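Contents: one structure, followed by commentary.
Note that this is a trimmed complex: some chains were dropped, and none of the rest were shifted.
Residue numbering begins at 1 within each chain, and the chains themselves are lettered A and B in the order written.
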């Protein structure tokens, strides 16, 4: 009798548990929203956020500009390398990376000349051309007014910076750039436009800004959109001795 | 006669210029795409990109946590302030900013305990809750595997980080966060979702990621989306003595 009673009790318990589970069967469990694979790639960050992490390509280490860069004709860059930085040499033209890129994170530091010469667009003017055609303006805008869509931190003639976060002439400044390349429709128009986020000296100046087309000094960018593939980073010779250093890039 | 000839020549020249201008009248000029007003606001960046710029609100300066933060009940935070940082005190619960925010840039530094205890989600676990409900995970993932959508740099259970850029236990780490608050439809669904970009130790780990809904430990985020307004930054007490310092925010 005892045994029978026990088995009955056990049966009852089992049935109760089953019923409860029925009730709870529609409740999700924490594990249902965990994703384990594949493991996220592990990299080693720089000592400070401005240092190149382990998965970056160092485009300029302060010493050798010819390893990763050429001039417009594919020859040796004519710019000056000195004191760990490279400086525009007027008249030698742009320099461009040998490698080509699509989506990337780019870190680049720049300095406008200590000696202030010129005004508006004439002072400390250079530029970082993303995929060789979309310009992030470099300009000495410390106490130097110019048109808002043409100042430092602007996507030239398309998006003014959110704020003017310039340091003074002769001080090193930092651009951290997140760039997503355009995707194209068959007819050559943008399926998605290039988008650019920029931190200038740690301060957000472009927030996922969508480019309307290639940078145009004259005219409307929408009208000159053309399909293109991966392309290099280009630095501008605008005639002013602007310097660059600590350039690294991570492909996304 | 000479004078007559001169006036005739001048007239001819004038007419020629007019005709040329007619031809060129459809060519745009550089000035047509310059925008001068209003002037872009000028701010002073920090000495390094991790230092607060002049337009930031310093949320924690290493000394006084009670000025900008409360505990869950609006009282004094129970966490420990020492050596220029604030550390989770197990069981005292979250801390939350008194101010509320919508779109912002947030800089925050964190450190998991030097003494390694636990594994997976149990090691150095905390979190930064954007608008009090969207969690950017804080976790010691240095040689510590967990589910990919729950590790440091993840938007918890929604977006794994692009890479694992963790430093080791006891080392200070940096999050630079660009956050755009959701906009809502009348029925409470997202018109645009919250978007988050995160640099972890200077390395991009979230690239304009779109949140699917509030962070859910159990269940599907899309199903619990609700209209809300500006809200505070919240730091999590997950029972581990994680530390924070140098917290500043810029409203966008």
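Assume a residue touches a chain if its C-beta (ideal position, glycine included) is under 8 Å from a C-beta of that chain, and two chains touch if they have at least 3 such contacts.
Predicted model only: the values in this text are computed from it and were never measured.
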| item | value |
| --- | --- |
| Copy number across the full structure, from 2 displayed chains | 4 |
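Here is the rule we use: only the chains that are shown with their structure count from here on.
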| item | value |
| --- | --- |
| Gap in Å, rounded to a whole number, between the CA centres of subunit B and subunit A | 15 |
| Contact footprint of subunit B on subunit A as seen in their complex | 27-30, 32-46, 48-51, 53, 55, 105, 107, 145, 147-151, 157, 160-167, 174, 176, 178, 180, 195, 197, 199-204, 207-208, 216-220, 250, 252 |
